[in-house]
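With one protein chain removed, the remaining protein chains of the complex are shown where they sit.
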Amino acid sequence: MALAEADTTALEAQLRRRMERLYPLCRSLTGDGVRQTLAILADDLPATHPLEVRRVPSGSHVFDWTVPPEWNARAAWIADATSGERLIDLADHTLHLVSYSVPFSGRLDRAELEPHLHSLPDRPDQIPYRTSYYARDWGFCLSQRQRDGLGRGPFDVVVDTTLTEGDEGGELVYGEVLLPGEDPDAGEVLISSHLCHPSLANDNLSGLSVAIELASRIGARRHRLSYRFVLAPGTIGSLTWLAEHPGVRPRHLLVLTGLGGGGPLVYKRTRRGGQAIDRAAEHVVGRRAGRIIDYSPYGYDERQYNALGFDLPAGRLTRTPHGEYPEYHTSADDLGFVHDDELVEAMTAIEEILEVLEGDATYRNLSPYGEPQLGKRGLYPKMGGRSADDAVMAMLWLMACSDGETSVLSIAERAGLPFGVLRKAADDLLGAGLLG
Amino acid sequence: MALAEADTTALEAQLRRRMERLYPLCRSLTGDGVRQTLAILADDLPATHPLEVRRVPSGSHVFDWTVPPEWNARAAWIADATSGERLIDLADHTLHLVSYSVPFSGRLDRAELEPHLHSLPDRPDQIPYRTSYYARDWGFCLSQRQRDGLGRGPFDVVVDTTLTEGDEGGELVYGEVLLPGEDPDAGEVLISSHLCHPSLANDNLSGLSVAIELASRIGARRHRLSYRFVLAPGTIGSLTWLAEHPGVRPRHLLVLTGLGGGGPLVYKRTRRGGQAIDRAAEHVVGRRAGRIIDYSPYGYDERQYNALGFDLPAGRLTRTPHGEYPEYHTSADDLGFVHDDELVEAMTAIEEILEVLEGDATYRNLSPYGEPQLGKRGLYPKMGGRSADDAVMAMLWLMACSDGETSVLSIAERAGLPFGVLRKAADDLLGAGLLG
Partner (left out) sequence: MALAEADTTALEAQLRRRMERLYPLCRSLTGDGVRQTLAILADDLPATHPLEVRRVPSGSHVFDWTVPPEWNARAAWIADATSGERLIDLADHTLHLVSYSVPFSGRLDRAELEPHLHSLPDRPDQIPYRTSYYARDWGFCLSQRQRDGLGRGPFDVVVDTTLTEGDEGGELVYGEVLLPGEDPDAGEVLISSHLCHPSLANDNLSGLSVAIELASRIGARRHRLSYRFVLAPGTIGSLTWLAEHPGVRPRHLLVLTGLGGGGPLVYKRTRRGGQAIDRAAEHVVGRRAGRIIDYSPYGYDERQYNALGFDLPAGRLTRTPHGEYPEYHTSADDLGFVHDDELVEAMTAIEEILEVLEGDATYRNLSPYGEPQLGKRGLYPKMGGRSADDAVMAMLWLMACSDGETSVLSIAERAGLPFGVLRKAADDLLGAGLLG
């Protein structure tokens, strides 16, 4: 599944351009930032498989949770009350305002302002990312240097936000793309990426950009499996999707996020482990010198899909797991933090994982009494005495192990060869009537 | 289960004082030394759960064995026949006389004496420990330096011992402490420590001193499980207990000995492995950077409890396994060889193991459709964006894995967190109605 160089360049540009358009928007669990993001993502999909926007009213009950009021921020600043100078302003960076801050307006001295400020003393130039979704409060995030230079006040503070629900409207929106497969019984792959973080490039935008690209590419080719992309705010968004689709049981789920930022690919197993998505991803990520980590109930939306009541096999692919890099949840997670080649490798790995899910199968050796004479079928080098190459080894392994129960992927793992080489050999042997 | 500093100091003094009283006594499989030891141990237990002394006549059949005659040593020495000077004297060190030496009195030259002498050429200052329980013989143990300086003789040798059985009396005695638990169906924990070695501090007294301390502490608190302490001579003592209690089937057994002497804690698995005592001890000892070793049929009384006919799950906790330290079974295993902090750590580890046995349980997640909203129950930090702490992680793990079959200990192992943290989180979730 290696891409030609020209394709790689075009792909890098496409992934980058999408992130650049999305970066400035002020996203949260709900609100116009989410709507604008979905509109941009929709731009890159054809009418044959559009991005569909789902809406759920604020206040709806979703299992143990309630859809929060819709939150929008018109403006927010801290100004020097004497000079009128705006010292911290949402207009400068979407991270400056604590997400879901309630409206406020007033004059405060420094001591009164302090509990509402958030900074990182050990990373003095970065603005942290903070939210207060479920506790009614307001606050500002700023770099430690900004905080040190604020002065003693007094300050005029404006938090011009709205929290809407009930008769006033208010809703949660999320996006969904559906790609029905050729074999309705083959099951569905659900690819999920969270959409709720403001100007953070790796932790959010990298996953969204790659997901839309995948949807576009899969839609343009034949595929046995069905695919569904869910692009929704974290936790409440995936729970809402789960609540609204009680009859849908995706067979393989993959959560995407943090696909840039350096380091190898990291696949996080499903809660149960040993599922088809685990075996496919461990094969691919393992061969790419990536890391395989066990499930833990902290992270992204895999924790909802894997919850005991749903019991859906959701793995997760990242390059930089949450909390494991210093730029995490700070303004340093910007567009420069995500490199184009990282996204292309991640996408290639995902395509390889899907290739396994699409192509794995079990066969039976139809000529099981000793090794068949591959030579007379043109499948073996003519001159004896030298070692076998990967293609011949793949055929020998398939003939040795195809007992009607052992899958091509299992044989690839035992052979230490890439799935693709085994798949190709299986097709050759099927053509020669040696497998069935 | 960390102890406050004052408690630690008091505990150290208590454990030390008991060993100092026990050290000078001449113990063997039977005899007055055993009776005196049991009397000292009994001193530290209250009347509500006393140490009970059991007696079995010499000559009784115990499975494949016979209770040996009662052995007592009044005196034993090697004197220079010319000067009358006592060169080696049981009164100087209990190790000087081979245990179960038969009576003897006579004048011998050096060549006649030699076969009855035991020393360690490569550790010239140490007196070895030797026994001759089942072969009728007599002998003296001495340091190589003493041996080299004995001279050519002749020697007057006196072994003034008695071996009593039949009409003359003679018996084997051992001690037992019983602490009935609140839940009679919850089963019994048997803690066993051998009591038969003379002045050896680590290999014997460390286990006895800690065992009595545990009995005292457990007796002073509430406990669901029942506890039984068996303090008996090695091999024949535990076999006698087994023969006398055919209906008792302890659910968890732990043999204690060698808890000082340097090195990490070492837990030796039961013969079958994977038993509840194994899982509890491996969790605790593993987290304390201790060693886990497999069962082998050599060692202490675990080899009797684990024997095929009884099939009782007996693990063993030591710090210094038999034979693996140069002081083993020599006079260098003295009171200075056992350090107070080692005994306190061993006791703390045992208390943690018992905490697991007392508190492990399986629960069912009562809010399984996605992660419950811990925040609205006051169980989650209010401000989002930062990493979770152990207490929150413990709750998430319990909710993720409590399927009615997976125990709190299993979840602690998977989470990589101490059992105690998980147990506390389970109690919080039970209180919030999220587990049941």
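Points to keep in mind about this one:
So that you can tell them apart, the chains are marked A and B in the order they are listed, and the count of residues begins at 1 in each.
Going forward, contacts are C-beta pairs under 8 Å (C-beta built on N, C-alpha and C of every residue); 3 or more make two chains touch, one makes a residue touch a chain.
These numbers come from a predicted model, not from an experiment.
Annotation: of B:Q304, B:T320 or B:N365, B:Q304 touches the absent chain (contact as defined above).
Contact with the undisplayed chain is limited, among A:A346, A:A415 or A:L429, to A:A415.
Touching the chain that is not shown, out of A:G139, A:P233, A:P250 or A:P372: A:P372 (per the contact rule at the top).
Residues 365, 367-373, 375-376, 382-388, 393, 396-397, 399-403, 414-415 are the ones on chain A that touch the missing chain. One chain of the complex is left out; on chain B, the residues touching it are 63-65, 118, 128-135, 137, 235, 238-239, 242, 271, 294-298, 303-304, 306-310, 322-323, 329.
Simple rule for what comes next: only the chains that are shown with their structure count from here on.
Note: centroid distance chain A to chain B, computed from Cα atoms, is 55 Å.
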